[in-house]
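For this view, one protein chain was removed and the others were kept in their places.
Order as written gives the chain letters A and B; numbering starts at 1 within each chain.
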Amino acid sequence: MRLQTPEKTVTFTFDGRRIKAVPGEPLSAALLANGIKLVARSFKYHRPRGVMSAGSEEQNALVTVGHGAQAEPNVRATTLEVSEGLEVSSQNAWPSLRYDALAVNDLVSPFLAAGFYYKTFMWPRSFWEKLYEPVIRRAAGLGGLSGETNPDTYEKAFAFCDVLVIGAGPAGLMAALTAGRAGADVIIADEDTEMGGRLLREREQIDGKDARAWVADALAELDALPNVRCMTRTTVTGAYDQGTYGALERLAGARAADKPVECFWRIVAKRAILCAGALERPIAFPNNDRPGIMMASAVRAYVNRWGVAPGKAVAVFGNNDDAHRTAHDLAEVGIKVAAVIDSRDDAKVSGDYPLYTGAQVIATKGRHGLKSITIRHNGGTRTIQADCLAMSGGWNPTVHLTCHMNGRPTWREEIASFVPTPDSIPGMVTAGACNGTFSTVACLTEGADVAADVARDLGLKPQTTVPAADDAAYAITPLWAVPGKGRKWIDFQNDVHVKDIRLAAQENFRSVEHMKRYTTQGMAPDQGKSSNVVALAVLADATGRGIPETGTTTFRPPYVPVSIAAMGAGSQGKGFAPERFTTSHQASIACDAPMIEAGLWYRPSYFPQKGETHWRQSCDREVGYVRNAVGVCDVSTLGKIDIQGPDAAALLDFVYTNMFSTLKVGRVRYGLMLREDGHVMDDGTTARLGAQHFVMTTTTAAAGLVMRHLEFVLQVLRPDLDAKIISVTEQWAQFAVAGPQARALLNTVLDQPLDDETWPFMACGAVDVAGVRGRLFRISFSGEHAYEVAVPARYGESLFRMLVAQAEVMGGGPYGMEALNVLRIEKGFITHAEIHGRTTAFDIGMGRMVSAKKDCIGKAAAARPGLSGEMRQQLVGLRAKSPDHGLSAGAHLFAKDAAETRVNSQGYVTSACFSPTLQTHLALGFVENGRARHGEVIKLRDHLRDITEEVEVCDPVFFDPTGGRARG
Amino acid sequence: MRITCPNCGPRDRREFYYQGDALALDRPAEDAGLEAWDDYLHNRENPAGDTADLWFHEAGCGAWLVVERNTVTHAVHKATLAEKAKR
Partner (left out) sequence: MGYSGFRVIKEGLFGQKGWKPVWRDPAPKAEYDAIIIGGGGHGLSTAFYLAKEHGMTNIAVLEKGYIGGGNVGRNTTIVRANYFLPGNSEFYSHSLKLWETMEQDLNYNVMHSQRGLINLFHSDGQRDAFARRGNAMINQGDDAILLDRDGVRAHLPYLDFDNVRFPIYGGLYHPRGGTARHDAVAWGYARGADQRGVDIIQNCEVTGIDIEGGVVKGVQTTRGGIKAKKVGIVVAGRSGQVAAMAGMRLPIESHVLQAFVTEGLKPVIDHVVSFGMGHFYISQSDKGGLVFGGDIDFYSSYAARGNLPMKEHVMDAAMTLMPMIGKAKVLRSWGGIMDMTPDGSPIIDKTPTEGLFIDCGWCYGGFKAVPGSGFSFAHLMATGNHHDPAAKFRLDRFRSGVGLMDEEGTGSQHNLH
């Protein structure tokens, strides 16, 4: 029921029913205004539940918003702003909210006590996955995901400030005003749609005016300060190291405007002031979960802020002074106060309605909405008709963020609550209700004082003036659970009641962590915001300990649930990682080449031609180009590191196993690089362009790793070396030109033709490529007469097109990764399939490349007894005994007649291909003592692909073992 | 977590690569023996408290840093250039 007729309304639907609402009000207010009490079903027993709070701590009223791919489950009705056409459905109920079949769980609840599932469902064994678990899973859960790709967009952002004020109630506003006036860069963030916090729901005076008017003035002043940023709808969700905070901003109306719906902020603040307020806690009494039973402060919020009466006859039940505000405010606006029940015998309270002190609510009635309550008073009982009960068990300061770095809050007896332990978060101070300071004037004062201290720490000169305001006392006598029979709910969301906690204690789950995990109390979507203190008070009672001795569980981030899409904003689809393109990318795509991922790079798999229906046809043809004519391949993705300085050669001697200081200018050498633990890190060629100038190539995969490693060596291990390095991978486009016609092809683009005398195998130097200064390296990864030609990247695409065009004239063309792989397997050249991080120089047959004349990275560790010797699995070639039978990488190798078991596995296949050159299937692999077993026939077994083949162990160099083709 | 790079000022942890204990600065001689190399490569004091370790400002200036910090509180006390820390 609304207290006034609204000026403007919108229409939304709830379970298909069309309902009018005030735009922007929370869904909970709209439902209550329309007399809708039953909103949801509880998690375990499917009990009818209604709106309980007016904030993000809501336990009961979770709904699903939207439909199809946009459907969002588990949305709190208390934080969802109503707009035209909003579509809301209830969840966790079937066939309908009113008649929910699984409400049967409630009837059999004696058999479903805390932890019952640990004690049954064990027989027969196979039934868990087949029967019990599927049934349990279907009954559990709250809302559902659509299973479709999330169509909305989200953002992430960084922000920096001097002072982050968290919460914009009286303390927060005063803190922001004080710090802002002093000139600090301030961000004030509040999760509500409006700033003002508690002041928005109270009938109070500040500075001689209505509190809401004071808030409006304060906001106007903050808005006018250029150094202050006000962020509404922004929940600070986590506190992290060195003043980093996570925050979730909801953007109102964004979906309709096709804008991001949420933004996840990383806020870096020199200082933070936590003014997060306090949350009212319920009292455990029988059937305290009926729709219509709400928090007392929430009732005030609906009445005072939203103009909605949550009931026609409202009863109030509390153990503290604050609860009486609700009764006063209800009376003020003319809503019937059916009764005020105060559990304190000595409560000094007054009001023009039935007052019962020293009384307790012991029963409630009304299945889908509260109808009456029964109270115990003066030794008797009395039933009172009421359709709404406002309860208040006192206030819990919102200490959560102060616990995010493992801080534990401190118990304060006089307010029967935990307060933050100072310095729990470096750089954060607390003020106001979250600090256990409850009166308005005290909150204002503390906010101002704390902010002034912070401003002074930052070198500013703050001034504090605090307006006059309400100074009401807050007296409380704890009442956690009303004595007597019945189920008294504590964790409404997970359906945990007092007896569950007592049962946990009975079974020796006496540690608060054990109790939580055993009963699931505090593990629901609200993370126990409302239930934790009540639960541990009940546990303390059950175990005969005090509350401080019982301790608390840890509050962990996030403060409110954060959508995965917001924290992972920007990563959907291709956004997960950067894409790196070579200069020939477009030219390759123009040839219909399928592009495959190589780390962050894209490389062509093969270049299909008309009539080719299988990649193998293209691959075989491209291998033929290189073996018989000439092929062109973009190799720019390999890492290129420029190394210069007087000690450049000494650096290379230290990072490579073999010697580089002896390399002549104008020559290239293959180098093997180890990790310090003696295993192979990477390999590649390094060219000496000048006495103090080298260019190192790395594999595509290890380019970043090697760069970091070289810097490590230079800065950490050998700062005595005078050498500088820089990555030039992206500055040079580099193409392999390989095959008998390689020189002829290059001569068509080079200004000076090549000859064998000046450009022998492993030569390098500067060349002019169609008038552009480039570099040429006579190196080969195919075993053919080959070169790699490099030009500044901006000429890469042109050169690629020229080379390909000329190659085609000569009976060749471009080749892709598939052909490149075949060519290198035929020659026994290794890639990271072989140097996968567990192999040594000895394993790959390069033990002799570890120079005895010098120390190098990894040399000492490689000399460990376990890293060489007969039992090591060594690199070998494997040739199929039946040439047309395929071999597979990942297969294991066994002695010919051995059973295919772990203990018999002697090795495995790392790379396999069909060799069009040799017309047989080939593979590389590792076999125990493999180098001594050339000629032996062994068994290859791939269980997964069901391949069993006999293979002959041989030298890994299948083709042109003397290397004549590359040199010729 | 944020680390104050001596070259760049305070930067987010995501700009840095972590390597491990700063004992890596003291590389044994090639012939120091299995024990010494085992200690260098594998065995760690692994303190619950103050420690010094090596970080690389990979997405920044490219400096290797010796960072003194606390493994329990995550407080970062100091960061210095590794090339200057060499004893």
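By definition in this document, a contact is a pair of C-beta atoms (placed from the backbone, for glycine too) under 8 Å apart; a residue touches a chain by one contact, two chains touch by 3 or more.
Since this is a predicted model, take the numbers as computed values, not measurements.
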item	value
Touch with the omitted chain, as defined above, among A:L3, A:A113 or A:L458	A:A113
Which residue of A:R456, A:K664 or A:H836 touches the chain not shown here	A:H836
Contact with the hidden chain (one of A:L199, A:L867 or A:I938)	A:L867
Absent-chain contact - pick from A:A313, A:M405 or A:V728	A:M405
Residue numbers in subunit B that touch the chain omitted from display	1, 12-14, 18-21, 34-35, 38-39, 41-48, 51, 53, 55, 71-74
Interface with the undisplayed chain - residues on subunit A	43, 71-74, 110-113, 116-123, 125, 128-129, 133-134, 136-138, 140-150, 152, 154, 156, 238, 240-241, 244, 246, 266, 404-406, 499, 503, 506-509, 511, 513-514, 517-518, 520, 523-525, 527, 556-558, 561-565, 567-577, 579, 596-597, 675-679, 681, 832-833, 836-838, 861, 864-867, 888-892, 900-902, 904-905, 908-911, 941-945
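In the analysis below, only the chains that are shown with their structure count from here on.
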item	value
Where subunit A and subunit B are represented by their mean Cα positions, the distance between them in whole Å	26
Sites on subunit A touched by subunit B in the complex	240-244, 266, 268, 405, 426, 676-677, 708, 711-712, 714-717, 719, 855, 859-861, 864
Of all residues in subunit B, those that touch subunit A in their complex	1-2, 10, 12-13, 17, 19, 24-25, 27-32, 34, 37, 41, 54, 56, 58, 62-64, 73-76, 81-84, 86
